[in-house]
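Note that one protein chain of the assembly has been removed; the remaining protein chains are unaltered in position.
So, subunit A:
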Amino acid sequence: MQNRAGATAASHDSLASRTVQITLAALLGVFVLGGVGFSHISAVHNATHDVRHANAFPCH
C-alpha cells in the first residue's frame, strides 16, 4: 500500500482513481439501502418490516 501524505486527499491518487473509488463506495451504499429499504420482494419486506417503518422508509 502506498503511503499517504496525510489525512487530506492523497496526492498519489489520481483524480480519476479517486472518482472511481468514491463512486463505487456510493453505489455500494445505494445497493445496501435499496435492499433494506426498497425491495419489493416479499420475504425481504417481511424481514425488514420493522426497520422500514421505524426509519420511515415508504412501506406497504
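Here, a residue touches a chain if its C-beta (ideal position, glycine included) is under 8 Å from a C-beta of that chain, and two chains touch if they have at least 3 such contacts; residues count from 1.
Here, contacts and distances are computed from a predicted model.
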Identity of the absent chain, which is to be given by its UniProt protein name, from "ABC transmembrane type-1 domain-containing protein", "Cobalt transporter subunit CbtA", "Gluconate 2-dehydrogenase" or "Peroxidase-related enzyme": "Cobalt transporter subunit CbtA"
Where the unshown chain meets subunit A, residue by residue: 1, 3-10, 13, 17-18, 21-26, 28-33, 35-38, 40-43, 45-51, 53-60
